[in-house]
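Note that one protein chain is taken out, while the other chains of the complex remain in position.
The block that comes next holds subunit A.
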């Protein structure tokens, strides 16, 4: 038995969002009776951070503390429309819709404040800490909550705003098939180190090194968390997850967590990540978003590493020990490729 080390590299471009029917998402922002804000979305947060990032975006645009914003994604039947949390579109599409809605709501809040302070709304600024004051005269100020309350209970205004992000549909050129499917791309490169056991065909990942360019990282900790978890998922797709083999028929295949395997805590490898920030011109505060692409470079990088380690080129996923062993046998033994 020999353990063959291998190293594989992959680089990817990942489109943010897509070109179906304009890929729209909407947001509604309004002030509550207590002068704080609710952002209503149908964009589901299943742990990826949708609520946190839209909360930050709304607070930044409104000019209020992040604590004063509540994001409600409770019900996609009654909430504003969203295409969904997929295709790495959340931060970019929904974030843009939130900015538009928050701007409109902010304008009403500033008008209300101007009326209370008896000044021109153009002369007012927010300090992000919950105050609106006259430019250059911080003592002439009013709380954002007080201004919103005045609007609702004295001036008879709703402090609210509507936002939508809709990409103009890009028609497909009938001659060439050319189209512009997305508004921006994120990028990643990854080097994966592995070991292949030529007796069992098992592949173990020993180290991952990656660089991701995904616009501005609006919440760096959440970005890192997604990249670490997503790379695990990529490992899982590359080496573990399958409903095969099934002998002699489907009903004998993996149908539960006993046989449908995923890497456990003992199978993970150190992962070093660099995040390169190149703000996207059309992204909310420059953000594009990690999303699906977290998993993607791992698959080709692992496949390349397997080839590098034992000379077996596997073209269908996942790269199970059975496939590796068959490949090694077909080649008449492990054929380590040139060392790096």
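Here is the rule we use: contacts are C-beta pairs under 8 Å (C-beta built on N, C-alpha and C of every residue); 3 or more make two chains touch, one makes a residue touch a chain; residues count from 1.
The rule we apply is simple: contacts and distances are computed from a predicted model.
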| task | Just go with whichever of "(2Fe-2S)-binding protein", "Oligopeptide transport system permease protein OppB", "Dehydrogenase/oxidase" or "Protein DVU_0532" UniProt uses as the name of the absent chain. | result | "(2Fe-2S)-binding protein"
| field | Among A:136, A:248 or A:264, the residue in touch with the chain that has been omitted | value | A:264
| Just one of A:5, A:128, A:143 or A:229 touches the chain that is missing; which is it? | A:229
| Which parts of subunit A are in contact with the chain that was left out? | 46-49, 221-222, 224-226, 228-233, 256-258, 262, 264-266, 268, 271
